[in-house]
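Let's look at subunit A:
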Amino acid sequence: MSSSMSEAHAAPPKAPARVTLVDADVHPAMPHDALLARLGGRWREHFVELGPRAAGAYAMFPRMRNGGFRADARPEQGAPGSDLGLVRRQLLDEYGVSYAVLTPMQAQSFGGEAPALAAELCRALNDWIRDEWLASEPRLLGSICPPHERPDLAVAEIERLAGDRRFAQVLLPATAEQGLGNRKYWPILRAATEAGLPVALHTGGNEMHRGAGWPSYYLEMHVWNGNTMAMQLMSLICSGVFEEIPGLRIVSVECGIAWAAALGWTMDGAWSTFGEQATTGLRRPPSEVLREHFWFTTQPIEEPDDPEHLALAFRALGMEDRILYSSDYPHWDFDAPGQTLPRSIPREAKEMILAGNACRLYGLPR
Partner candidate 1 sequence: MTRLATQTAPDEAASKAVTLVDCDIHPVMLPAETSRRLSARWRRHLERYGRRSPHITDTYPRPRNQGMRADAWPEGGVPGSDLALLQHQLLDEHDIDFGILLALHGSDGYDPPELMAELNRAVNDWLVEAWLDRDDRLRASLCVPHDQPALAVAEIERRASDGRFVQVLFPASAQEPLGARKYWPIYEAAAAHGLPVAIHTGGYYAHRGTGWPSFYLEEHAGYGTIMQLALTSLVCEGALAAIPDLKLVLTEGGAAWAAALRWRLDEAWSLLHDETPLLERPPSEYISEQVWFDTQPIEEPDDPAHFMDIIQQADLTDRLMFATDYPHWDFDSPTQTLPRGVPKELREKIFAGTACDLYGLPRTRDAG
Partner candidate 2 sequence: MRVVVARVEDFPPGARRIVKAGARSIGVFRVEDRFFALRNRCPHQGGPLCEGRLSAWAVADAPGQVQMTGPPRLVACPWHGWEYDLETGQSFLGPGETRVKAYDVSVARGGTLDGDVRRAEVPEGARAAGREPGPYVAETFPVYVDEEDYVVVDV
């Protein structure tokens, strides 16, 4: 259990003078009745009668630890992350978070529903975030959740909300019907970039375990998330999308970081042996594309026996200016800001990871 919560925070705190902490991965949960209330008549009836077609994450792998949540994060009624007051107390006020980026998980399976229904579910979720959370808490930033398997409807949803600067990014699942480098998804990546928004890929989604078959345990599946993101990064880089959309920025959320340096080496080795641009169509070494276009959130931070090894991994990747602290509140593998980074990381690098990098990425005042 985290430190006991004092009840002193009666009045909402005013925005802090200097931005010292940005949490890049916080999960709000939209209650079912709030979702139904925002669905149009025909689709509400449909959703009540037939429910979702895409199997939710919990239906495939029950989360062993407290159902997947911090045990203390469950409000009186409703799911963890559904009560803004508790999020304020346990996260924003508790740690003095300057800004927190909301990454709703429900959208991950919405995208796989029947096209028109998927668009309605995403619209309801985005409106609920805007009206119930962003409107009443200035420290929060939203993610636009589009129906990702229907690119044309997804672009429409991005264009609908992109004008509202409280939405700081577009959010996609880490796995979809095809690799995210597939041209099918390029219109979404272009629309986000033209709206000045990075695209966050959050672990999870329609993982059909096509490669090695289905894992048996949640533990197995949870560790697997790093590999899945590595495959998505390669899918994006090798597809040539960054030549097509030079301004595209990708945030890898909740998949760890330590594997990224090695991935860069592997891709560079293959790229040079394959004959560089002549055959792969990639003008530059893939690791350069990785450095230019990608950001990583810290959680779940790898915790080697010797913390120095993590610092070594950061240095090998050489992307300290691209790492964003994240808590993953209210999930069970929550990382508190104080304990996340190894001591040996220099102070200013730590400040950039805890706030500076996020301010630069999301255009927040320092």
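Just so it is clear, contacts are C-beta pairs under 8 Å (C-beta built on N, C-alpha and C of every residue); 3 or more make two chains touch, one makes a residue touch a chain; residues count from 1.
Regarding candidate selection, all candidates are chains of the complex that A comes from, given by their letters.
The shown structure was predicted, so the numbers you read here are calculated from the model rather than taken from an experiment.
Enquirer: Sticking to the defined contact criterion, which numbered candidate from 1 or 2 is in contact with subunit A in this complex?
Expert: In this complex, the candidate that touches subunit A is number 1.
Enquirer: In the complex, go through subunit A and note every residue touching candidate 1.
Expert: 42, 45-46, 49-50, 114-115, 150, 177-178, 183-184, 208, 210, 274-275, 278-279, 281
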